[in-house]
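Of the protein chains in this complex, one is absent; all others appear in place.
So, chain A:
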Amino acid sequence: MLKEGQIRIPSGCAISGVIDLEGGGVCGEEMIRSISVMHDRSNGLGGGFAGYGIYPQYKNLYAFHVFYEDQSAREECEKFLDRHFDIVNLSKIPTRKHPRITDAPLLWRYFLTPLATKLSHSQLDEREYVVRCVTRVNTRMKGAHIFSSGKNMGVFKAVGFPEDVGEFFRLEEYEGYAWTAHGRYPTNTPGWWGGAHPFALLDYSVVHNGEISSYDANRRFIEMFGYKCSLLTDTEVITYVIDYLVRREGLSLLEAANVMAAPFWTTIAQQEPERRERLTFLRQAYSSLLMTGPFSILVGFEGGLMALNDRLKLRSMVIGERGSRVCIASEECAIRAISPELDRIWSPKGGEAAIFRCKEEAQCQ
């Protein structure tokens, strides 16, 4: 089939997420119910989920989820993984036959940890080492694609409607403290398994509804730092920008949000001096990472979720809160589907990051 760069499809998406701030278990099946209500926002060319806290038995190991086009790609990739990691466990990702999910690649899952000698010789910190290995496979190894590489989290994605994708991956068998979900309506790139959302690097995952018109400016900047935008979709670049700003530059998520959805200069001018100075610095220091065009994104990370709209709020986003549960979705109906009664329902403003974190003691469980 034709992939990104070989075909352009000119043409909405749906996003949904849930987090239990007490760290209580949310079943994957709930996420399927939520996203399925927004069926008409996607067109069957991509669906996916990210679950956090789903691998407690391996929580200290990196969990790689990998697509392989064929056995030889698997053999080559496994040789590479063997050279760089201690593979503690490997298996096929459990799936079930599904009439509407076809042409599946080989789906493998590895729980691994960097080889100590390799890691020390590389003189890199552990997370950078993992990122470089993932980038190497995804850019140099034909037919292999690592689409999930965090600890105690996992991405599940495919071509199809999200509810079918969730059934295919047997998500009812997983429980986590947070989930995100996506129904895709691809606008620029063909629908293939790798191009479905969420996009993930380490424990950061992004689901996105919208279209980043500054994609190429953002891509040119981020590729200077070793990232490779191999999938040519705007969501991929958001994932790398978050990894760059938060992990490498040490910004807080809120600051990263202020870079990506920086307020207008006229708005910055009206702020209190201290805030004005901070916003001015961020906008000037990272001007190439300002994202223009419509977007609403959910960012998953270890211990929490962040919701963010573009500064003009050209996409919808609603947040519902009930007890320790927070649900975030493109439409209120997707929240009511899993939480009919709510204590509070609200919409963040354009460019206003809504960040939810599990209580620390809950994360340690």
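General remarks:
In this text, a residue touches a chain if its C-beta (ideal position, glycine included) is under 8 Å from a C-beta of that chain, and two chains touch if they have at least 3 such contacts; residues count from 1.
Simple rule for what comes next: contacts and distances are computed from a predicted model.
The protein name that UniProt records for the chain not on display, among "Glutamate synthase", "LLM class flavin-dependent oxidoreductase", "Putative surface protein with fasciclin (FAS1) repeats" or "ABC transporter permease", is "Glutamate synthase".
What chain A contributes to its contact with the hidden chain is residues 37-38, 40, 264-267, 270, 312-313, 316, 318, 331-334, 336-337, 345, 347, 349-350.
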